[in-house]
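Note that this complex is displayed minus one protein chain, with the remaining chains in position.
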Amino acid sequence: MSVTLISTKTESNKKILSSTEALQQILAFASLIILIIFFSLASENFLSWSNIEGILLSTTVIGILALGTTFVIITGGIDLSIGTGMTLTSVMTGVFIVFLGLPVIMGIIGGILMGALIGFISGFSVSVLKIPPFIATLAMMMIAEGLSLVISGASPIYFSDVEGFNLIALGSISPVLSIPNAVLIFFLMVIIGWILLSKTIVGRYTFSIGSNEEATRLSGINVKKWKMIIYTIAGCFTGVAGVIMASRLNSAQPSLGMGYELEAIAAVVIGGTSLSGGKGSLIGTLIGALIMSVLTNGLRIMSIPQEWQTVVIGLVILLAVYFDMLRKKGE
Amino acid sequence: MSVTLISTKTESNKKILSSTEALQQILAFASLIILIIFFSLASENFLSWSNIEGILLSTTVIGILALGTTFVIITGGIDLSIGTGMTLTSVMTGVFIVFLGLPVIMGIIGGILMGALIGFISGFSVSVLKIPPFIATLAMMMIAEGLSLVISGASPIYFSDVEGFNLIALGSISPVLSIPNAVLIFFLMVIIGWILLSKTIVGRYTFSIGSNEEATRLSGINVKKWKMIIYTIAGCFTGVAGVIMASRLNSAQPSLGMGYELEAIAAVVIGGTSLSGGKGSLIGTLIGALIMSVLTNGLRIMSIPQEWQTVVIGLVILLAVYFDMLRKKGE
Amino acid sequence: GGDSTETGSNDSGSDNTQNEENNESSGESATTDNEDGETSEDKPYVAIISKGFQHQFWQAVQRGAEKAAEEFNVEITFEGPDNESQVDKQIEMLQTALDKNPDAIGFAALDSQAAAPLLENAKEKDIPVIAFDSGVNSDIPVTTASTDNYAAAAEAAHKMAELIGEEGKVALVVHDQVSVTGVQRRDGFIETMEKEYPNIEIADTQYGGGDHLESTNLAKAMMQAHPDLAGIYGTNEGSAIGVVNAVRELGKESEVTIVGFDSGKQQIDAIKDGVMAGAITQNPEGIGYETVKAAVDTLNGKEVPETIDTGFYWYDADNIDSEEIQAAIYE
């Protein structure tokens, strides 16, 4: 009798659950739409195709970084090394292609592997050395910053002589609308990430570790190994971002990157991923990254003075996360 | 009988406990000493009084920020707004003294109150609005950054015409050795912070909240209120750092500050405070801050190329925290 | 005359020994010439504190300084903060440099007022200070080797006006809102336009921090907001390249006139390609060279002029290959 009771409760609960989740995504998406409507009313030029393309293009680098770091954040960690790590990967791409004269494709793979290596080291520090992620990746951030300068000799590495390198990001293989490749790659990374996170074993363990690391370990999962894998995957995303960055600037700029990590993390959190781990989605991160770049672009198009832009973005982050909290509380 | 047993056990355990704690402090202190010995062997100028003074002086700002943020970190939170928040307080000090012509002392108090206000707003966002500290203070960081530029009109505010303002930091009221006031103020803040953290009810609740916030709430503590108080206290430290910064530069530099939060947090963590809350000490933070500035200074005085300096500091952070972990594990 | 020991420093004997040891331990960054270990004791040591070290411009200044160091047989170290807002970091570098008891100091102040107490300190120690890049607002420096940024920006404005036929809208992408160079390069341009070209409207001014990607994104947004822009002026290398990228990405090469500042391979290429109309260059190697030369002359008791104008040049496709320009630009 009481058994029946339990099962009916469960059923209704399920319905509530899925509709709340849907609501959540709709709401996050709604903020984005509201921003877009607001800016299109404020400026005629906002909704022009070329501006939309510009917004998408400006989302790519931060967006890809944010995708990768979503994995890490869902495990309950954080990755501060993605900004300068990205720089280091673009420098290494430059080294491979320009200094060592390797073919472009090898350079790209090399850059992504460099990203993977950075992620692996962070993952190793976090899981094997047990250094808290914040501090391990803070250290990694500094190391990557220094190494970028050391390796490049503190001067940009130019790809001007490498034919077609620029096209990786800015060419377009899309038959319609000539969407830049960087944007296509970004969406491809969203899909790859989404598959990894929701369809594979890696994704399952990502959520599991973030939800209760100790219980995961006691369930016989090799948490150390999987954490390293997850950080390494995040590192691959960093690598891809680095390559796109290099291609878009047609150069590896060794002194860039600091501060990008905070923007990426902000995008992740606006997208509804919880910093305490266990909860999150890549579609959310995509929306979060778009919110950030729509906001920046819109404020610029409205010629709001820079200092006010910063204030407004800060306030929007506060509000976005506050409403997300309310929503979750209402759940 | 069992009572006697308990009491004997108590004695012995107490000894063990206090000796482990002492060991920990000794070990942290040991890294500092090793660094100092290393650098004094590497460069004769390192131990010159004026360099020691320089090291101490360069510890003050980051050190005071680190002291304040130690409170926040012990509650299990984090404060990313301290860097630009400090800038905003120094700008406000400039506004009060230079623009509004208030007496210096009023300007100082005003600056500190501004810091308190920033801390209060962060605390409010964290405890009442339930926004995770990382994101609440990230937003606050951006808001403070923007406001500093807005309020100052994006140009430094100079205190050149304010007599004696420079002496707040650089004068010396100490009868011996002419230790700059900034250093004395720093040590004073260490003492104030230490008293607050270990002798008062605020300190108790700081640890208690960090150890288990929900249990603290259910023990009848008004956690919201105390969190706001704790963030506000941290904000006061930010304010003091802002005033010292202004005095030392004899100007309020509105675009400074970004990145200081990470240095301060690194100092806190090197000093043995746990980012997951519940554990930490201000003496540790003092040592952590000294390690950071001795390292920076030592590398500079050895004329190590700058890019390598960053790498070395990153590695030292990793090592320091790693050994701290080992130590705690051994406990 | 590189063998002079009469540095004007009253306790030179012991100081020089110390310097020498320093330099031995730091071989890498100093321009050493150690074929004859014993004579290196006689080599004067000049510590150079610049405004940055990561950027191309400062790397070029460093090259010039190193060239002079080799020529005049002195040892130098060259360092600067990560970015031009870090006034206090620069002060600390200056402090550390003073503690190394150099024979002379080369200094490019981010904020002269903030540095005033340390310059006094240098004076007390009888260490001559050579100011470079932008003037140090103090009578302590023996000379100043600098570019007049305001005049250079005015020249950029004249060229821009000429290129767009003295009418239309122009916009600025500025690298910094607060630093002296950022402000002068902005104001020199804007004020010249306002005063002398009534038909030219300044449509927008935004700040990209000298970050290539950021500047690209914001220049694109600007062109979206003002589709009829006739020209854009970028105030340093990163800003100018950002503008070039933006114009390229939008395919507006034939519509928008770009005027840049500083040099670097990408600007040079853009000029050769005709995307960029031309740019102002300072003479960074000249600045570095003159700074060290002035230091050596001072140490040798020679008269040095009160200011050394290192000049600036307008360069475009026509004169880029001239000897004069080639000497001033760097790839």
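Going by the order they are written in, the chains are A, B and C; count residues from 1 in each one.
Methods note: a residue touches a chain if its C-beta (ideal position, glycine included) is under 8 Å from a C-beta of that chain, and two chains touch if they have at least 3 such contacts.
Operating definition for what follows: contacts and distances are computed from a predicted model.
A.B. asks: Name the absent chain by its UniProt protein name; which of "Ribose transport system ATP-binding protein", "3-oxoadipate CoA-transferase alpha subunit", "Dihydroorotate dehydrogenase" or "Molybdopterin synthase catalytic subunit" is it?
C.D. replies: "Ribose transport system ATP-binding protein"
A.B. asks: Of the chains you can see, which ones touch the chain that is left out?
C.D. replies: Answer for the hidden chain's contacts among shown chains: A, B.
A.B. asks: Which one touches the absent chain: B:125, B:181 or B:216?
C.D. replies: B:216
A.B. asks: Touching the absent chain in the whole complex: find that residue among A:33, A:173 or A:215.
C.D. replies: Reading the full complex, the residue touching the unseen chain is A:215.
A.B. asks: Looking at A:39, A:96, A:186 or A:207, which makes contact with the chain not pictured?
C.D. replies: Selected residue, touching the omitted chain: A:207.
A.B. asks: Taking the full complex into account, what residues of chain A touch the chain not shown?
C.D. replies: Within chain A, the residues that touch the unshown chain are 1-7, 10-11, 13-14, 17, 199-204, 207-208, 210-212, 214-222, 278-279.
A.B. asks: Provide the residue numbers of chain B that touch the chain removed from this figure.
C.D. replies: 2-3, 6, 9-14, 16-17, 199-205, 207-208, 211-212, 214-222, 224, 278-279, 331
Note that in this section only the chains that are shown with their structure count from here on.
A.B. asks: Among all chains, whose Cα centre is located farthest from the one for chain A?
C.D. replies: It is C whose centre lies farthest from that of chain A.
A.B. asks: Could you state the distance in Å from the CA-based centre of chain A to that of chain B?
C.D. replies: So the centroids are 30 Å from each other.
A.B. asks: Using mean CA coordinates as chain centres, what's the gap between chain B and chain C in Å?
C.D. replies: Whole-Å distance between the two chain centres: 34.
A.B. asks: By residue number and range, which residues of chain B touch two or more other chains?
C.D. replies: 149, 154, 258, 305-306
A.B. asks: Could you tell me which residues belong to chain C and also touch two or more other chains?
C.D. replies: 53, 177
A.B. asks: Quick check on the complex: what are the chain B residues that touch chain C?
C.D. replies: Residues 42-45, 48, 50-51, 54, 57-58, 61, 149, 154-156, 158, 160, 166, 170, 245, 248-251, 253-256, 258, 296-297, 300-306.
A.B. asks: Applying the document's contact rule, which stretches of chain B touch chain A when the two form their complex?
C.D. replies: It is residues 78, 80, 125, 129-132, 134-136, 138-143, 145-147, 149-150, 154, 258-259, 262, 265-266, 269, 274-276, 305-315, 317-318, 321-322, 325, 329 of chain B that touch chain A.
A.B. asks: Applying the document's contact rule, which stretches of chain C touch chain B when the two form their complex?
C.D. replies: 18, 21-23, 25-26, 28-30, 53, 77, 79-80, 85-88, 91-93, 95-96, 98-101, 111, 113-114, 116-117, 176-179, 183
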